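What follows is a short report on a single structure.
The complex is shown incomplete by one protein chain, all other protein chains being positioned as in the whole.
Up next is chain A:
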Amino acid sequence: MSISVGYYPGCSGSGTSVEYDKSTRAVCKKLGIELNDIDDWSCCGSTPAHTVNHTLSAALSARNLVLAAKQGQEEVVTPCPSCLANLRTASRKIEDETYRPKVEALLDESCEKAATVASTLQLIVEKVGMDAIKKAVVKPLKDLNVACYYGCIMNRPPELMQFDDSENPMAMDNIMEACGATVLPFPLKVECCGAAGGMPRKDLVTELSGRLLDVAASLNTEIIVTACPLCQMNLDLRQGQVNRANGTSYDIPVVYFTQLLGLALGLSAEEVGLSKLVVDPTPRLRFAGVL
């Protein structure tokens, strides 16, 4: 199989979520997907941009979609749901002929040719598929109880994202199952973790991420699987803050789905960046025979 698409790593990919970027690249390579970085990509503006102005937000994202098209990419994928939401919203705005001129005025450039956008999760599910993953697994994740946590915006709103189910998404569940893991029915799959509130309003994050950890713990979750840099950071890096605020003592590893998928496909702990995680997953992975 050979698939080739444009790749938008997003700012956190070179900062707080280097291991997501690294494992995404390694997994895609293993699955025969060629990721072509958009040369000179810029920040999509994330949440701050759309809370200031929608046209500004669209222009910051559109710059990347236009660049990608110039570099010959029809489709761009991104691992980050927040980038995905912004790029998709921009994509929709520039398809609208009455709105496009406003974006073009800010960009000072035509947006007629722009790439479309999907998540790397969607790409793996739709272009590779579960059968191919099952066949490629060399180290099954057996004896591992995982809870898949999608976060709020990977699939919402459904009209915009057009992928999976907005209330009960299954993409990561299916991938983990194909890798041999036992997937727990996690009822808070799409609840919010506190998002970017971490720095300005830590109390909101400790409350919301605390709920997620409470429920995960009650299900005997051994590892939480995520697809969002912000969710991963709130649950992993901030797990100590959550514990201190709520009087709990959780110690649940929170990994990216690409890290577990990568291990199942035979990649090494180093190749999927396991050492970057704050709550160390290696004891459980070793116990389950994955490492």
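Descriptive notes on the structure:
One rule holds for everything that comes next: contacts are C-beta pairs under 8 Å (C-beta built on N, C-alpha and C of every residue); 3 or more make two chains touch, one makes a residue touch a chain; residues count from 1.
Simple rule for what comes next: contacts and distances are computed from a predicted model.
Going by its UniProt record, the hidden chain of the complex is named "4Fe-4S dicluster domain-containing protein" among "Response regulator", "ABC transporter substrate-binding protein", "Acyl-CoA dehydrogenase" or "4Fe-4S dicluster domain-containing protein". In the complete complex, the residue from A:179, A:195, A:224 or A:263 that touches the missing chain is A:195. If you put the hidden chain back, the residue from A:5, A:33, A:128 or A:152 that touches it is A:152. Contact with the omitted chain, checked across A:11, A:170, A:215 or A:269, is made by A:11. Looking at chain A, the residues touching the absent chain are 11, 14-16, 18, 40-43, 45-56, 59-60, 63, 102, 105-108, 152-153, 156-158, 166-167, 190-192, 194-204, 207-208, 237-238, 240-241, 275-276, 278.
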